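Pasting in a structure now, in structure tokens, and then I'll have a few things to ask.
The complex is shown incomplete by one protein chain, all other protein chains being positioned as in the whole.
Labels run A and B following the written order; every chain starts at residue 1.
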């Protein structure tokens, strides 16, 4: 490997622009410039100097900040595209997605669906984009942090004149009484928390170097965050299940290996009351009609005792009672149960009375549990009702036969056989909500609907996310890195004696205003002239 | 208490208006005494008025909080005014850091527009739906708003930079885009004026219309309908018949508001051009004559540097923590979340371009302007146009 030996004796890696030690300009093209480019201290980024094998080429591709910025911009545009129409997960499940987009948004919607934008954020190419940003983060950081670290470590106190002259803040001053003012300057720099190094009467005052590591720290944070996101795909790390539980029902909690059970004691829905709640809300409530105040499921969490096989009635031990509300999930052993949805007033029981159509005389009441109806209800005195067929979620199918759409009693219907002392064979009647059909001619008896019992159903999301701590850790590191890089500045002031003159140069990675003010305060009344901002000088000339 | 709160907000609005005039005056005055260091008398009065206005608006915020029992950051009006409050706060801090009255001339009008714009939406104190009942509401929203406000300062600085740096002697792409920004600001003003006018006139016109699912619905317009609803039928007698009928897929009422804003903005802009016979940018140019470009550039860059971490913390990290608690997952690709991510990515690109590609000065100023457009898009369009979990904020 070719090395570049500077006149000061320091050996620099190939491609170095400014000598790591003394700052002498090593590249001819750079000598033309009025000000030196201080990015990465003029150190050699290796990626830019070797380009031979495929591996090097791939490496160099990802090492380019230009590529990184493009990746960011493309991701940005892609993300925006995904918000034009709602993503598939947010559309109501009333029809297949393919039809929904066309139905709602016309041909643009269809195009949107055909391009796969309805599931953009989990598409392979979006994942590839994010992954490329991740790779770019790793390689860009590695390629820059090492040379930067070398250069900052190798820097010498005495800098080459050419280096000082080409700093943005630079000034030459003739000063008498130098030793005295030197002491003053050093003291003031120290008071401003500068680290001071001296060599042959030259000074390098430096502070806040650690802010230079900020970008790399935040990149590490981002990489950890991305690894956390990746772990989500590892089976068992992430659980997302929905559990519907009726009031009074006890159900096994999915993904807990049958170890935990949940009983829903009560579901509560509260709305704001314009008279009882805060008077300030009354106008808003009036305008909006109804505003929900609370969704809450009072549940009991049980743990199974001993070993049972699925299907066996388990022996349950109560763990705790808990009101699950929005924003207040029930947490246990890495699981969290959230209140996410509900269904009010699901039918649970229906009551009928058996009566004579003509006389209106009643012969007793039948209360049917819609989730577990009996096949015969005896009313005594020779009266009885048999359930011949039961359709919890009734509809007529294409051939006109009564069928059930699901097992949920949304629209119960029955075929009853009414047995009475005078009709021992029984009369058949088909009874659904608000309709009665007598398939075998006019009956004498009738099942009169007399009432319903309802129950609410809570929808609980079962969540376990073992990647959270890593994601949170990545976020924390990122924030530390960003703060470190944003809220601190790396400032350096070089003071060098050249014959009878004092040369002062200053550099900061940002906030030049602050640096200038600081130099001004340090040099006040020392007889040393304040250096000038060469950028402003140029501008004023224009 | 509710009326006190409203009055305090109104007072702060007037105070900001007066302060803007004083800030503008301070720049005129400076011409004669260039050598005088630091802010002059006008500027001192201006910043004093600004601070009184800020305190007054803080008073609005606190009293409204007390009345409502929750931090007033839960709808369009409350968020917008808080955004303005943060913007003024950020300005006051930057003013003392850089002693530049000129920044006030550009920041305070933006804050004024924000307050006026937000006041066009329902100002009722609304109760919180269950998902919002959390301390994270104000931790997340206030931090995000503060971050956006600090980033907004870079917009003000960028605007100053562009007004000064762009050559107004002949029309170019740059003058065109600068005028576009000015036009955007004027349209916001147009929206405020039109809405206020018609609400003072108490304009109400009811329509029967057919939505995209073929259902017949009623809709009330508070502005004369330029774009009428699908198969709309005007029910209120003596009101304006729509000029164009929209298909059911488009929300004609919102579009109508947009059309009115653009129309009024265009009229104001054209009148301005007709009378002054100069571009808005050219008219503003003398105001910024004395500012140093690299100082404005630095103010813009520092605002981004200070604002970016605050924004990330508030709009992404705190948002994720809350989403994990309220919605079972920390990220759900909801439009508002996505646009917060887009803002984050945009400013990340901004910083990389500046640090590695040397995009200083004018390029950086353009980026700052685009960044603010994205923030505003997230505030306005995502709330009003794109539906999502955050749309109750509208």
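FYI, a contact is a pair of C-beta atoms (placed from the backbone, for glycine too) under 8 Å apart; a residue touches a chain by one contact, two chains touch by 3 or more.
The definition used in the following text is that contacts and distances are computed from a predicted model.
Peer 1: Not counting the visible chains, the remaining one has a UniProt entry; which protein name from "ABC transporter substrate-binding protein", "Ferredoxin", "Electron transfer flavoprotein subunit beta" or "Thiol-disulfide oxidoreductase ResA" does it give?
Peer 2: Its record in UniProt gives the absent chain the protein name "Thiol-disulfide oxidoreductase ResA".
Peer 1: Can you list the shown chains that the hidden chain touches?
Peer 2: A
Peer 1: With the missing chain put back, one of A:122, A:177 or A:381 would touch it. Which one?
Peer 2: A:122
Peer 1: Could you tell which one of A:162, A:201 or A:258 touches the chain left off the display?
Peer 2: A:258
Peer 1: Which of these touches the unseen chain: A:40, A:59 or A:430?
Peer 2: Going through A:40, A:59 or A:430 one by one, A:59 is the residue touching the chain not shown.
Peer 1: Considering the complete complex, identify which of A:104, A:173 or A:250 is in touch with the unshown chain.
Peer 2: A:250
Peer 1: Kindly state which of the options A:91, A:230, A:271 or A:452 is in contact with the chain not pictured.
Peer 2: In the complete complex, the chain left out is touched by residue A:230.
Peer 1: For the chain left out of this view, which of A:81, A:97 or A:138 touches it?
Peer 2: With A:81, A:97 or A:138 as choices, the missing chain is touched by A:138.
Peer 1: In the full complex, which residues of chain A touch the absent chain?
Peer 2: These residues of chain A touch the chain that is not shown: 1, 46, 50, 53, 55-56, 58-59, 122, 124, 127-128, 131, 134-135, 138-139, 142, 227, 230, 233-235, 250-252, 254, 258, 309-312, 314, 371-375, 387-390, 392-393, 403-407.
Basically, only the chains that are shown with their structure count from here on.
Peer 1: Counting in whole Å, what is the centre-to-centre distance of chain A and chain B, each centre being its mean C-alpha position?
Peer 2: 26
Peer 1: Tell me, which parts of chain A touch chain B in their complex?
Peer 2: By the definition above, chain A touches chain B via 37, 39, 65-66, 68-69, 72-73, 75-76, 79-80, 82-84, 86-87, 89-90, 104-106, 121, 215, 240, 272, 277-278, 280-281, 283-285, 287-288, 291-295, 325-327, 329, 336, 338, 340, 461, 463, 465, 468, 471, 475, 478-479, 482-483, 486-487, 510-513, 533, 535-536, 539.
Peer 1: Taking the complex as given, what residues does chain B use to touch chain A?
Peer 2: On the chain B side, the touching residues are 2, 67-69, 97-98, 122, 124-127, 129-131, 133-134, 212, 249, 292-295, 298, 301-302, 305-306, 308-309, 312-313, 317, 320, 324-330, 332-335, 338-339, 341-342, 345-346, 348-349, 352-353, 355-358, 382, 386-388.
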